[in-house]
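Structure provided below as structure tokens; questions to follow.
The complex appears here without one of its protein chains, the remainder shown in place.
The block that comes next holds chain A.
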Amino acid sequence: MHNIIVFGTGKISESCSYYLTKKYNIFAYVCDNDFVTDEPFLGKPVIAIDSVAKSYPPNEYAAFVAVGYQELNTLRESKVEQLTTLGYQLVSYYPQHTPINGPIGHNSMIMDDAVIQPCVTVGNNVLVWGGAMVGHHSVLQDHCWISGGCAIGGGATIGERTFVGINATLGNAITVGRDAIIGSGAICNKCIAEGSVLITAETPTYRLNSHQFIRFSSEFNSRN
């Protein structure tokens, strides 16, 4: 079992740690120098990035960067580069028996409850959340963020740094250009260019409150 350090001390790090501890020994958490406190995180010491290589040398520890999709995944991308420059090997996590196509990239995570169909290619620094469905022969390029509940059709290509929101639907064999944002619940059945943004309208609040709604909708129950 690898010994690792994890960059990030927020909710994403806490979520990723849940899975990482199944495969790795986490020894410490790392954050930017300005955010260091004496408080441990998940019971482990928190180390400033400038001093981590001294305390946890890269020839003894690997690393994982667990931060969110800030700045369209470029923050996470830059932290991966920073730790790589310090000499760390970046580990990945995916459930046993995941039928991915070849080796998963470094610093990528496929959470246990994601559905990955056969022959999917996963690049570097990709996060796939539980509940996502990634169709066969799809390609998730570097630094993507694939949210829970989304459905990606077979043979689709998701460009670098693209964000796919909760419950979004991406059609079969389409290509989404890099740096795109697919909002929650959006439907994308055609190829879209890099930098595209797809969002859907929010469901408006119903005019009746819940008590009034139940009063009239209880009439429907008497149909059966």
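The definition used in the following text is that a residue touches a chain if its C-beta (ideal position, glycine included) is under 8 Å from a C-beta of that chain, and two chains touch if they have at least 3 such contacts; residues count from 1.
In the analysis below, contacts and distances are computed from a predicted model.
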Protein name as given in UniProt for the chain not displayed, "Heme exporter protein C", "Cell division transport system ATP-binding protein", "Acyl carrier protein" or "Carbohydrate ABC transporter permease": "Acyl carrier protein"
Contact with the hidden chain (one of A:Lys54, A:His97, A:Lys190 or A:Arg207): A:Arg207
Chain A residues touching the omitted chain (full complex): 206-209, 212-213, 215-217, 219-220, 222-223
